[in-house]
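Here the complex is missing one protein chain, while the rest keep their positions.
Up next, chain A:
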Amino acid sequence: MSDQAEIWARLARLTPARIGLGRAGSGQTTRSVLGFGLAHAQARDAVHTPMDAEAIRAGIEALGLSTLAAASRAEDRATYLRRPDLGRSLARTSRDALAAAAGETHDLALVVADGLSARAIHENAVPFLEAFRPRADEAGWRLAPVVVATQARVALGDAVGEALRARAVAVLIGERPGLSSPDSLGIYLTFGPRPGRSDAERNCISNVRAAGLAPDKAAFRLAWLLDQALARGLTGVHLKDESDRVLEAPDRPAALPQG
């Protein structure tokens, strides 16, 4: 038996899946039942904890980027969860405020959106922007003020990008939390943002978090995709993310993210 227990312990290291849990008769052990319940509680809290938009804006402004606040037409979390259409649409006051602040055209509008995990934003949005900003400066891209949006779905970025007269929009959004990943940030890039864009017209970088894709690497990917998008005038299924090849190519060490 102890041989077998040792084998299961080794097998469990091969996958993040919950294997080798053992059993108590036909049920799970107390340890695995309570472990699951705690993980579910954390994921639930990630969905229902409101985003601290003021703290996020302060963190972003400390990077030297200006910010604007916005809200979707979903007034609260219960409405947000039942009505994805409202979460994709800008509240009138936000639309007017963004239009008034738009100014000249921009290459990229960045939107920080609570989505389904405020925790993902609290933990990952500022570190990502800190990693991305030098790449944007180096490329000479004109950035619109960073919009911090509440009760927002990915497609809200289409309305924001259009209002800010941006050539492309990148939405940093809290992903649907998994049981083992309540803190995962997704980044959706859309060229030519305007309401009505489909998901097939976006590129996605997912699982941005400490235990997943590190901010530096995610920033490199977004910069690579944006560079391609602006040059080719498109995003989506016809723009394959080949940034891995650049990252992995041994003869191009300069492209590796620093640190």
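FYI, a contact is a pair of C-beta atoms (placed from the backbone, for glycine too) under 8 Å apart; a residue touches a chain by one contact, two chains touch by 3 or more; residues count from 1.
We adopt the following convention: contacts and distances are computed from a predicted model.
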Of the options "Heme exporter protein C", "Fasciclin domain-containing protein", "Ethanolamine ammonia-lyase large subunit" or "tRNA uridine 5-carboxymethylaminomethyl modification enzyme MnmG", which is the UniProt protein name for the chain that has been left out of view?
"Ethanolamine ammonia-lyase large subunit"
May I ask you to list the residues on chain A that touch the chain which is not drawn?
1, 4, 7-8, 10-21, 23, 25-28, 32, 36-37, 39-40, 43-44, 46-47, 81-85, 116, 176-182
